[in-house]
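The other protein chains are all here in position, but one chain of the complex has been omitted.
Labels run A, B and C following the written order; every chain starts at residue 1.
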Amino acid sequence: MTSLHIGLIGTGYMGKAHAIALHAAPRVFDLPATPVCELLAEVDETLAVRKASELGFARATGNWHELVADSRVDVVDICAPNFLHKEMALAAIAAGKHVYLEKPMALNDADAAEMVAAAERAGVKTLVGFNYVRNPATQLAREIIANGEIGEVIHFRGRHNEDYLADPAKPHDWHTFRETAGAGALGDLGSHILHMAEYLTGRTIKRVCGQLQTVITERSLANGSGMRPVENDDHAQALLHFDNGLIGSIETSRVASGRKMGLAYTVTGTKGAITFDQERMSELKLYQQEGPSGRRGFRTLLAGPDHPDYAAFCPAAGHGLGYNDQKIIEIRDLIEGLTGRRPLSPDFRQARRINTLIEAIERSHHDGNWVELADA
Amino acid sequence: MTSLHIGLIGTGYMGKAHAIALHAAPRVFDLPATPVCELLAEVDETLAVRKASELGFARATGNWHELVADSRVDVVDICAPNFLHKEMALAAIAAGKHVYLEKPMALNDADAAEMVAAAERAGVKTLVGFNYVRNPATQLAREIIANGEIGEVIHFRGRHNEDYLADPAKPHDWHTFRETAGAGALGDLGSHILHMAEYLTGRTIKRVCGQLQTVITERSLANGSGMRPVENDDHAQALLHFDNGLIGSIETSRVASGRKMGLAYTVTGTKGAITFDQERMSELKLYQQEGPSGRRGFRTLLAGPDHPDYAAFCPAAGHGLGYNDQKIIEIRDLIEGLTGRRPLSPDFRQARRINTLIEAIERSHHDGNWVELADA
Amino acid sequence: MTSLHIGLIGTGYMGKAHAIALHAAPRVFDLPATPVCELLAEVDETLAVRKASELGFARATGNWHELVADSRVDVVDICAPNFLHKEMALAAIAAGKHVYLEKPMALNDADAAEMVAAAERAGVKTLVGFNYVRNPATQLAREIIANGEIGEVIHFRGRHNEDYLADPAKPHDWHTFRETAGAGALGDLGSHILHMAEYLTGRTIKRVCGQLQTVITERSLANGSGMRPVENDDHAQALLHFDNGLIGSIETSRVASGRKMGLAYTVTGTKGAITFDQERMSELKLYQQEGPSGRRGFRTLLAGPDHPDYAAFCPAAGHGLGYNDQKIIEIRDLIEGLTGRRPLSPDFRQARRINTLIEAIERSHHDGNWVELADA
Partner (left out) sequence: MTSLHIGLIGTGYMGKAHAIALHAAPRVFDLPATPVCELLAEVDETLAVRKASELGFARATGNWHELVADSRVDVVDICAPNFLHKEMALAAIAAGKHVYLEKPMALNDADAAEMVAAAERAGVKTLVGFNYVRNPATQLAREIIANGEIGEVIHFRGRHNEDYLADPAKPHDWHTFRETAGAGALGDLGSHILHMAEYLTGRTIKRVCGQLQTVITERSLANGSGMRPVENDDHAQALLHFDNGLIGSIETSRVASGRKMGLAYTVTGTKGAITFDQERMSELKLYQQEGPSGRRGFRTLLAGPDHPDYAAFCPAAGHGLGYNDQKIIEIRDLIEGLTGRRPLSPDFRQARRINTLIEAIERSHHDGNWVELADA
């Protein structure tokens, strides 16, 4: 068995999730190569050393440039703040490393395009971490749709709402400035539901009509030096027109009181429908126009070993997977992708698509009309 | 106690619901006047006589013109097919009768405008039957919002989806032709959710951007004489912009497999949110940003005697009201409205609003852009 | 069409529900005879006259003995407090009237036995109002079980929990004294779930082992004259052994915080299961060991026109029935029973069974062991 040596940049929320998954994945799955936690970069040496110990990395550095250049690192895993994604990815690509990058890929479509071009020119492999599509219940949804079990898809409705900025007293952080975040809720959460829309239906969005809004127009600065405007959207929504005439809509919010992990979708077909809420991430509800009408209803399928990737975690149905388990599956996809067992998806090219869609929605809002998307 | 003599036209789905409610309402509520089931009209004398017996009406006629002209009738209650609403209402108004009309008021905005003008000129009183806003759980939602219990409203999301035409083998009926139905799902079901949007938020929709679609483009004729195009929308959705900057969206469908009474809404405020699904019509979920964060969550309120109009049905909470109970409350509103105890709402002028909105959404779809609504 | 003249005694919670249903039932169903609201009795003339007007009765009396003796009354409908059931029923029977009686039939088994004997000797017809078994969703449950759709029944679990006495500051009322209530939660609510157990499974309970408890051992008197002991159970539970080896258990409480109408059951069979909660009275969940295992799950059936008695209320599924609708179905059963179209069930003999079971559970608790039930 070969090894793949990982260099991780960033140890916040997602960095820790990656570290947990990197250690667990080889135990859960029978992988074609072993991920080795080689090198960890943080903002300074002291923090890096401490975090390397905590997260089980062999070596540490306070300078991410060193990590990117390190000869023992095969894959650069970028969990740093979004506004650093581009610079780090380009440096990693330049060093000939494969890149595993947290979403959203970039702050805007132009940056994303530049990153795609660089990666393809360099011939390195890439994966962007849209973890919710790894959830067995959602993989099952895609399988049900692809099998035609609900007929032909006629409508997609999705939302990804949370309430992490619902409190107007919460000060600014990186989410609320253009320079550090790009789009607001639309970029942070909307990216997931836009990706989901095409992932689940297998269709391509051709036209969008969007509406964005900043609800809490100014917030205090974290350092106490007064109020400053919020520079991006608190919530957004869009009508969608896919190829083949499929229609749908999405909604996203970071001020949706009560929603903690409110990614939810309903996909309606000519012969049935599925509905899902990530707050109950191991349940999928399925309706089919079958059997006597008095015995029809939405069926609650509990994720189990008959569904994609579940059995590796637990042989018994209904025992439940968690947030971090999605990342473990993503690591499996990364390792199998890098060793040629499966395509890496979404890679930079596919992930840029989300930036393209986000910008189209923003432009539609700005111009007050529908925006067509160029052929992919 | 005075009496109000009712002349009912039509004994289908809604006619029967009205008859049940007319008999039950005086037992449930302490009414200022007693509704008397005076005269019933159906398409022929035989059917009228039979239905009058079944539905407890004193007299019967096979000619609705007689009913409208009958000196003992105070209120004409129109439950006939939608395409007859205008003619019947105008005749009733001409005869100086008050009019109680099932929704949707008319097939289009121009007809609705004509009806408003006639009623106001004649000085007769009118009520249009949007029964879902009578549901105690929904009245409670409005009360919570109006009290500011969820802060200032920042988002409205609503849908009214059913699946009564999901089966492509189902032949044409009155729903599927322009001449008999006007708009499709948007008129039949969308009318409810559009009305709900303004009812709950207390705000006025100023701009819409709509998208309509006929999914099953042709159906067989009921008489077996071949296929014919479906003339109106199977599903529709729209972005909404209210006054004061509130945004939201609605969706409606008659081909949404699995949804039987899928009127649902989520209203988000700056301090909380409510969410509701008419398939669980006696439950309202309420989230408030209050108390320690580890003890926050959506609370399931079961309709009970502390909520509007429930106690008249049952003194104990959680026992559940049903579809017909909403109509009983509507009859109470009718009787109290006619005797001056409360405003009749929505009257023709208010109900025409829904036709205006429907046409704006249709025009927006047709023109491919946002449509502004004139000031009401 | 003939008429059946009803004399109603008592106009509290249940009296009003009966009155609503008596007026609505002939509009909902095509009845073989029309119930006529003939005479109403209350504790004094003034109240009786007022209530007769409110509830739509032709005549009124302040003396129930007059009602029982009235020549124009065919059926005596007893909604008076439980401790009066026996005296009133015996008087009605003595006068040769049919008796329609609210549950629980009597305060104890001996009284119930006396009432059965009297009714059978006199040859009058009887019906006891266990309204929850009329709910279409529960009728559907019975149908599914009887059809063998979940195989052979192997387990019954039921509860009927409410919280109307959860507040220890709530003073005594008739529920809390032996003389006026007999058993406590077990009599008031347990009676429903015990009846349900045999109704749904079609089996007979042969042995019980019970446990009762008074949680709040004393309460204030309503008149402010100090504290007095609570004389019956606040909650109770029992293991059940049915004929043919079926086992199960029930639980009941009037101090179960949060439960408003907490009648719920799960019936498990060799090939599936059903589960139900009266707080969502129009939903039945059904699981069947059928189809691929990855597509199995509990299906939420929304009550609809394919299910027993629903279509008479509404032609569209999922629109929801309410508490009072159950009483309307019960009136239909009463009228059809009195006219010979269907058996009256539960009649006094069947309803006495519940008193027998309650006493067996109380005796089991007292003696600390299992109690056998004599063959019915």
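Definition applied: a residue touches a chain if its C-beta (ideal position, glycine included) is under 8 Å from a C-beta of that chain, and two chains touch if they have at least 3 such contacts.
Keep in mind it's a predicted model, so treat the numbers as computed, not measured.
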Notebook entry, point to check: In the intact complex, which of the depicted chains does the undisplayed chain touch?
Noted result: A, B, C
Next item on the list: From the listed residues B:Thr300, B:Thr339 or B:Asn369, report the one that touches the chain absent from this view.
Entry: B:Thr300
Checklist line | Touching the absent chain when the full complex is considered, from A:Met115, A:Ile150 or A:Leu302 | finding: A:Leu302
Next item on the list: Would you mind spotting which of C:Pro168, C:Gly202, C:Pro229 or C:Gly291 touches the chain that isn't drawn?
Entry: C:Pro168
Notebook entry, point to check: Looking at A:Gly148, A:Gly291, A:Pro315 or A:Pro343, which residue reaches the missing chain?
Noted result: A:Pro315
Margin query: Please identify which residue in C:Thr34, C:Ser53, C:Thr180 or C:Gln213 touches the non-displayed chain.
Written below: C:Gln213
Note to self: Which candidate, B:Leu8, B:Ala181, B:Leu286 or B:Ile328, sits in contact with the chain we can't see?
What the structure shows: B:Leu286
Margin query: Under the stated touch rule, tell me which residues of subunit B contact the chain that is not displayed.
Written below: 140, 286, 292-302, 304, 306-307
Next item on the list: With the missing chain put back, which residues of subunit A would touch it? List them for me.
Entry: 13, 16-17, 19-20, 23-24, 26-28, 30, 54-56, 162, 164, 259-262, 278-283, 302, 304, 313-325
Notebook entry, point to check: Which subunit C residues would touch the chain omitted from the figure, given the whole complex?
Noted result: 150, 154-155, 157, 166-168, 209, 211, 213, 215, 235, 237-239, 241, 245, 247-249, 251, 253, 255-259, 268-273, 275, 287-289, 296-298, 368-370
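By our rule, only the chains that are shown with their structure count from here on.
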Notebook entry, point to check: Which chain is in the middle, if each chain's centre is the mean of its C-alpha atoms?
Noted result: B
Margin query: Just the number, please: Cα centre separation of subunit A and subunit C in whole Å.
Written below: 54
Notebook entry, point to check: In subunit C, which residues are in touch with two or more of the other chains?
Noted result: 302, 304
